[in-house]
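One protein chain is absent from this view; the other protein chains keep their places.
Here is chain A:
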């Protein structure tokens, strides 16, 4: 009896292993949390210093239409740092590419899951996965050598601009949206399909009225993920958009995005100067936007789960 009590009071070997395992995974978690938090703190402190250290008006920054940090505005004695052209540019390429990509992505996903499952799995799946894996510089290079000249021929001008950026981003986010939509469609229970057909739905009615409806939250999530990718993409966009920080008046004139201005400028400014700080502010906007995209995805997921 005493022996058993003694044994029970001691920590067993398995409990000890359990504790070690938990400690390891907790450490990993804490490490990642620290990294994320420090990124936020760093970007925020840098980005906000534009406003409190350099005394720039937030409204002026967000809605000003002239971007030229190295030149001082004689009227306000401040550099031209209106970020609206880039903010608009970023949102335009993001939304346009998502609008163009979504129908193609849903069509492809429906083909892969509902119409030709075997061919879908054999041919389309690897193609989509391959598209995800292509480095963005390759997309950008193809955009530069193929898309831009085509636009130049058709629309005139230089060929650089929002339209070229949209086309390149469309190809880049297509696989993201497609593969996530495929996963969503696959997770629609088989019995929805069977019972729709058993009531006398045609295959199209089944897809349109039941499968797509049941999959709507997932598809929206896929689109938002695609948009997040488009919003954050720097290199490929930078190669085709023209990088002129001007208000976008046309889809085929050079424009710029937050990311393209960031990558172009960050190496050419001195740390701590206003010219450098405003770039951090752009990075802060990017970070906040990706947070917003994340929250949207979560909100959609929660609303979808409630149904």
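Note that a residue touches a chain if its C-beta (ideal position, glycine included) is under 8 Å from a C-beta of that chain, and two chains touch if they have at least 3 such contacts; residues count from 1.
Following the convention adopted for this analysis, contacts and distances are computed from a predicted model.
Visitor: Missing chain, UniProt name, options "Sigma-70 family RNA polymerase sigma factor", "Phosphate ABC transporter ATP-binding protein", "Glutathione transport system permease protein GsiC" or "Sulfate adenylyltransferase subunit 2": which is it?
Guide: The UniProt record for the chain left out of view names it "Phosphate ABC transporter ATP-binding protein".
Visitor: Of A:43, A:56, A:163 or A:214, which sits in contact with the chain we cannot see?
Guide: Selected residue, touching the omitted chain: A:214.
Visitor: From the list A:12, A:145 or A:202, which touches the chain that is not on show?
Guide: A:202
Visitor: Can you say which of A:6, A:77 or A:191 touches the chain missing from this structure?
Guide: Hidden-chain contact among the options goes to A:191.
Visitor: May I ask you to list the residues on chain A that touch the chain which is not drawn?
Guide: Where chain A meets the chain not shown: residues 118, 189, 191-202, 205, 209-210, 213-214, 307.
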